[in-house]
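Removed: one protein chain of the complex. Kept in place: all other protein chains.
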Amino acid sequence: MKTVPVASDRPDVDSSNCAVRILYRDGAGEMHLKWPVDRLAEAIGDERGTVWVDMEDQPGEPDPLAEYLLREVFHFHPLAVEDALRESHIPKIDDWDGYLYLVFHSSRIDPKTDDLYLQELDVFLGPNYLVTYHEEPLEFLTEARRAIERDPRDRMQHGADHLLFRFLDRSVDQSLAAIEVLDERIDAVQDAVMADLGPANLHQIFRIKRSAIQLQKTFGPQRDVLNKLSRDPYNVVREEHRVYFRDVYDHIVRIHDISESLRDLIAGTLDTYLSVTSNRTNEIMKTLTMVTVMFMPMSFLTGFFGMNFFGDTLAFETPLPKYALFFGTVAIMGLSPVVMLVLARRRRWF
Amino acid sequence: MKTVPVASDRPDVDSSNCAVRILYRDGAGEMHLKWPVDRLAEAIGDERGTVWVDMEDQPGEPDPLAEYLLREVFHFHPLAVEDALRESHIPKIDDWDGYLYLVFHSSRIDPKTDDLYLQELDVFLGPNYLVTYHEEPLEFLTEARRAIERDPRDRMQHGADHLLFRFLDRSVDQSLAAIEVLDERIDAVQDAVMADLGPANLHQIFRIKRSAIQLQKTFGPQRDVLNKLSRDPYNVVREEHRVYFRDVYDHIVRIHDISESLRDLIAGTLDTYLSVTSNRTNEIMKTLTMVTVMFMPMSFLTGFFGMNFFGDTLAFETPLPKYALFFGTVAIMGLSPVVMLVLARRRRWF
Amino acid sequence: MKTVPVASDRPDVDSSNCAVRILYRDGAGEMHLKWPVDRLAEAIGDERGTVWVDMEDQPGEPDPLAEYLLREVFHFHPLAVEDALRESHIPKIDDWDGYLYLVFHSSRIDPKTDDLYLQELDVFLGPNYLVTYHEEPLEFLTEARRAIERDPRDRMQHGADHLLFRFLDRSVDQSLAAIEVLDERIDAVQDAVMADLGPANLHQIFRIKRSAIQLQKTFGPQRDVLNKLSRDPYNVVREEHRVYFRDVYDHIVRIHDISESLRDLIAGTLDTYLSVTSNRTNEIMKTLTMVTVMFMPMSFLTGFFGMNFFGDTLAFETPLPKYALFFGTVAIMGLSPVVMLVLARRRRWF
Amino acid sequence: MKTVPVASDRPDVDSSNCAVRILYRDGAGEMHLKWPVDRLAEAIGDERGTVWVDMEDQPGEPDPLAEYLLREVFHFHPLAVEDALRESHIPKIDDWDGYLYLVFHSSRIDPKTDDLYLQELDVFLGPNYLVTYHEEPLEFLTEARRAIERDPRDRMQHGADHLLFRFLDRSVDQSLAAIEVLDERIDAVQDAVMADLGPANLHQIFRIKRSAIQLQKTFGPQRDVLNKLSRDPYNVVREEHRVYFRDVYDHIVRIHDISESLRDLIAGTLDTYLSVTSNRTNEIMKTLTMVTVMFMPMSFLTGFFGMNFFGDTLAFETPLPKYALFFGTVAIMGLSPVVMLVLARRRRWF
Partner (left out) sequence: MKTVPVASDRPDVDSSNCAVRILYRDGAGEMHLKWPVDRLAEAIGDERGTVWVDMEDQPGEPDPLAEYLLREVFHFHPLAVEDALRESHIPKIDDWDGYLYLVFHSSRIDPKTDDLYLQELDVFLGPNYLVTYHEEPLEFLTEARRAIERDPRDRMQHGADHLLFRFLDRSVDQSLAAIEVLDERIDAVQDAVMADLGPANLHQIFRIKRSAIQLQKTFGPQRDVLNKLSRDPYNVVREEHRVYFRDVYDHIVRIHDISESLRDLIAGTLDTYLSVTSNRTNEIMKTLTMVTVMFMPMSFLTGFFGMNFFGDTLAFETPLPKYALFFGTVAIMGLSPVVMLVLARRRRWF
C-alpha cells in the first residue's frame, strides 16, 4: 500500500497567502459551502457533481498552494499554469482538450483615483469544475458566492459552464456601470472646457483618453473570446448553454462599441479644447490690437505737441491763436481712434 | 376539465401602461382591426392568418403585460424577452429557430433640440405573426397602422415578413429624411464659420459631429442585419420576399455611406474653423504690428525732442535755427513710417 | 380575337418629357436608327438582333412613358424599375436572372462652377437589349450614338454586352479627364497657398476636398461592380467579353487610386496652409517684438529726461555740464537697442 | 503561292523612333546579340531557344513598329497591346493563357530635381521569349544587356522566366537605393527643422511626403503581383523558378514597409515643424510680454512727472524737496519692473 506524504508535498493551507474557497455540489445535489482543500481531488473525481474553486492570491509572486493545486491536483499543463499564475495577459481562450483556459478582464472605477482600471480573472473550465484565479477581491465573484451561499440549490445545478456564464454576465454588468461613469465624466469635462481652459481639464482629458484606449484594447480580444465560446464546439460547454455566452457576447460587443465612441468623443473634446483656446487667443488679440490702434496715434499727437518746439513761446510764429491749436489737436485726437476703428472694420480686421 | 385562471395570471389589460394593439387578418382573409388581447393565442394559432401585435411601452421598467404576452403567450426564449424588454442594443438579428428576434433603429430629428436621435424597435417575426415592441410612439409604425386600417386587405395579405419589410422601408425613408436635415445643417454651419467665429458655431459643429458618429455606429451593424435578412435562408422569411429586404439593404448602405461622408464633412468644417481662426489671428497680428511699426519710431522722436535738453534755451548752441530743426523733425517723422513699411514689405512681413 | 387598347394604356410618346431613342440591329444585320417606340416589343422579340433603348428623362418625377416601357414592355421587376426611376444610388449590380440592373456613375467637371460632379446612369442589360436611363444628357452616350449612326454595322454587331463595354469605356475615359483637371487644380492651389493666405484658397481647398471624397466614395463600389462583371458568370455577358470588362475594371482601380492620392494631397495642402499661416504669424511676431524691444527702452529714456525734474534749471546740481548729459543720453539710446538685440539673439529669440 | 508584302505592312525599322534590340539564344545554345527585327518570327518559332526583345519607345504616341511587332508578330491580344503601348498603369499581372502581361515600376532619384520618380516597364513573358517595353532608358535593363553581351552563355541559359527574375531583382535593388536616398533626406530635413523654420524646409517636407505616398501606392500592388508570380501556377513560369520570384517578393515587401515608415516619419517631421513653430512663437511672445511689462509702468511714471503740473514751479506746494521727489521716482521706476517680473513668475506666466 502506497502512502502519499501529502502534508509534506502540499504547502500548508492555513499559512498560505492564497485564500482558496471551494464550493461543491455533489452528485446527489447536496451543497458543501466550505469543502476542505484536502479533499479537493475527491470532489473533482465526482463526475456528476460541480465544483467551484476560487483562489484569491496576493499580487506579486504566486502562492505555492495555488501552484500545487493547479499542477498536482488538477494536472493542468505547465504552460497554462504559468500563464495563470505568473503573467498578465490580454483576454484569450486556450482549448487544452480536457479543459479550457480563459483570461477575462472586467473594468472598474477605482474609488480613490476615480480612474477606470482593469481586473484580470483567470479561469479553468472543466467538465465538472470551474477554477477562478485572481489577485485581488473581485466584487462580482464575491456577490456570486454570497448568492450561492444564500440559495445554493438554485445556483450550481446547471453545471460548471453555466456557472461561468453567471460570472461573466455579472462581470460585464460591472464593466457597463464603470463605462457609464466614464461617459458622464466626458460630458462633465466637455462642459468644463467650454467654461474654462485650465490645465486641470487638459489633464483630465488625457486621463479619460487613456482609459478609453485601454477599454478598447481589452474588449476587442474579449469579444473574440466570447465569440468563440458562443460558436465553437468545446467539450466542456454544453451546446444548449452556448446561447447564454452569445448573450454575454452581445453585451461585450456593445461595450466595445461604446468604448470606441468614448474615444471619438474624448478626441473631439481635445479638439474642442484646442479650438476654444485658439478662439480665446483670437479674442484677446483683438482687444490688444483695438487698444493699441486707438491709443498709439493719440499718444503720438500728445508727444508731438509735447516737443519743446511748442514751449512757452512757439519756435515760430503761427497766425492761429494757441487755444485754436489746442482744440484742433483735441478734435484730431478724438477723431483719430474713430477713423482707425472704421478703417479696421472696413478691412474686416474685427 | 381543466380551467385555466387566466385573469389572475395575466396582468390587467386596461390598467397597463403598455398599449397593446392587435391587427389580425384571419385565414379567410377577413381583417380584425381591434382584436382583443384575451384572444391573442387564438389568433396566433391560426396558421393561415397574419397577426401584428404592436406594444408601445413606457420608458423605464417594462410593463408586466408585455412580459406576460411575450413569455406566456408567444413562449419566446427568456433571453430574447429580456433583450427586448430590459435592454437597449445595437442592431442585431437572432435566429431562435421558430422565430427571428431583430433590433432595428431609425433616426429622427428631435423637433425640440433640433438634434438627431435614434429610436429602437424590437421585432419578433414568426411564420404568421409580427410583434413590434417600442418605448415611444414611432411615427412610421403609426402611419403603417393607419394605412392598414384604411385599406386592410391590401396591406396584410402578403404575410408577416412582407409586413416587416413595409415597416423597415418606411423607417429607412424616415431616417433618410432626418439625414438630409443634418446635411443641410452642415452646409449652414460651414457658411456660418466662414462669416463668424463665435463659439456657438463650435458648439454646433460638435453636436452635428456627435450625431454623425452615432449614425455611423448604428447603421453599420444595421447594414449587416439587413444583409443577413436578404441573403441567409430563414424559416420565417419566404424566399421570394428576400429581394425586398435586399432593397432595404441598399438604402441602408446608402445611409451608412452618407453618414460617413457627413463625418468627413463635419471634420472638414472643424478644420475650416481652425484654419479661419488661424488666418484671422494672422490678420489681426499684421494690423497690430503695422500700427506699432509705424508709430513707435515716431513716438520716440517726439519723446526725443520733448526732453528738457530742448527747453526754452537749447542745452547747447546749434547753427540751425529752431524752426529748421522743427520742420526737419516733422519730415523725419513723416518719412519714418514709410521707411519702416517699405522695409517690412521687402522682407515680406506683410 | 383579343384587341389590346395599346394607345390608351401607353402614355403618349410625343408629349412625353422623356426622350426615348431606339437603335435596332435586326437579326439580318440591318440597322434601324430610329425604330419607333410603338414597335419596341417586336425588336426585343428578335432574339438574334440587338436593341439599344436610350431614355433621357427630366430631373424630378419620372416620366410615365419610361415607367410604362420598363414595366409593361420589358417586364422588369417593380423594385428594379423603382430603383432606376425614382432613386439615386451608389453604384451596384443586381442580377435579376434574365437581365442585369446596373447603376454606374461618371464624373465630369461642371463648366459653370468648375466643380466635379457625378452623373448617374441606370442600365438594364438583357441577352439582346440594353436599356440606358439617365436624367440629363450624358456626353459619352451621345458620342457613342453618333458613332453608331455614322457607321452602324461596326458598332452593334458584337451584341448588347459589348455595347455596354463601349459605354463604360467611354465613361471611364471621361472620368479620367475630369480627374486630371482636379489634379491640376490641386497643384494650382498648392502654389497659391505658398504665395498667399487668402480665405479664397481655403475655400478652394475645401471644395476640392469635397470632390475627392465624393470620387472615392463612388469609385469604391464602382470597382466592385466591374470586378463582378469581369469575374462572375452572368447569363447576359458572353464569356469571351468578360476580358473587356476586366479592362474597364483596371481603369476604375486606377481612378480609385488616383482619387485616394488626391485626397492625401489635398489634406497635405491644408496642412501646408496651416503651417504657412503658423510660420507667417511667427515672422510677424518677430517683427513686432523686435520693434518693441528696440524702441521701448529708448522711449523710456526720452521720457526720463522729459520729466520736469530736468526743467530749465535742473532739480539738483550735477557736476556734469548739460551737453555732456545730453550726448551721454543719446549714446545710451543708441546703444540700448543694440544691447537688446544682442541679448535676444544670444538667447535665440530670433 | 501566297506572297506576303511584308515591307509594305511592317513599318520601316531604321526610321522608327522605337529602338528594338533583340537578343536571341538559339536552341543549340548559340547567342545572337543583334538579331535582325525582320527575322524575329523565326526566333520566336524556335521553341528550345530564348529571345529577349527590348523596345525603347519615345514618350507620347506609341511607335507603329512596336505596335506591329506586338500585334502581328507576337499576336498578343489587342487589349494587352493597348495596355502596354498607350496607357500607364498601376502594377498588375494578366494571364493571357499562352503568355503573361506584367506592369512593373522601379523608382529612381531624378538627378536634376533630386526627387524620386517612377519608371514603368511593360513585360510580356512567353514560354521562350521576353518582351520589355519602356518609354525611357532603364538603367537596370541597360546593365543587364551589357552583362549578357559580355558573357552571354551564362545569362540566358535558364530561360525567359529566369531572365525576368534577373531584371526584377536588379530593378528592386535600384528602388532600394533610391529609397535610402529618400531616408537620408528625411533625416536631413528633420535636423534642419530643429535649427531653422524657413519655408524651404516646409516645401522639402511636402515634396518628400509626395514621394513617400507615391512609393506606397506603387509598391502595394507590386507586392501583389510578385506574390502571384511566386505562388500561382503559370504556364510560362517553371515551378523551380518560383522561389526566385519569392525572393523578389520579400524585397518588395521590405520596400513597401520602408515606404510606410517613411510616410510616418515625414508626417512626424511635419508635426515637429508645427510644434517647433508653436514653441518659438511662445518664446517670442514671452520676450515681447516681458519687455512690455517691464517698460510700460516705467514709461507711465516718466510721463506722469513729465506733465506740466510739475513745471518750473510745481502746481502745488509739497513739503518734499524736489530732489527727494526725483530720487523717489527713480527708485519706484527701478523697483517696478522687479515687482512686475516677480508677480509674473509667481503666477507662472514665464
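We just call them A, B, C and D in the order they show up, numbering each chain from 1.
In this text, contacts are C-beta pairs under 8 Å (C-beta built on N, C-alpha and C of every residue); 3 or more make two chains touch, one makes a residue touch a chain.
Remember, it's a predicted structure, so these values are computed and weren't measured experimentally.
Considering the entire complex, the omitted chain makes contact with A, D.
Remark: the omitted chain is touched by one listed residue; of D:E30, D:D232 or D:D257 this is D:D257.
Residue D:F300 is the one among D:Y117, D:F300 or D:F327 that touches the chain not shown.
With the whole complex as reference, residues 77, 79, 83, 89-90, 92, 94, 197, 199, 202-203, 206, 209-210, 213-214, 217, 270, 273-274, 277-278, 280-281, 283-285, 287-288, 291-292, 295-296, 298-299, 302-303, 305-308, 310-312, 322-323, 325-326, 329, 333 of subunit A touch the missing chain. Where subunit D meets the missing chain, the touching residues are 194, 243-244, 246-247, 250, 253-254, 257, 260-261, 264-265, 268, 271-272, 274-276, 278-279, 281-282, 285-286, 288-289, 292-293, 296-297, 299-300, 303-304, 306-309, 311-313, 315-316, 340, 344, 348-350.
Keep this in mind: only the chains that are shown with their structure count from here on.
Counted as hops between touching chains, the shortest connection from subunit A to subunit C is 2. Separation of subunit A from subunit D in touch steps, taking the shortest path, is 3. By the residue-number overlap criterion, the interface of subunit C with subunit D counts as different, with under half of its numbers used by both chains. Taking each chain's centre as the mean of its C-alpha atoms, subunit B lies 42 Å from subunit D. Residue numbers of subunit C whose C-beta contacts span two or more other chains: 274, 278, 281, 285, 288, 292, 296, 299, 303, 306-308, 311-312. Viewed as a network of touching protein chains, the structure reduces to a simple linear path.
Chains touching one another form the pairs A-B, B-C, C-D.
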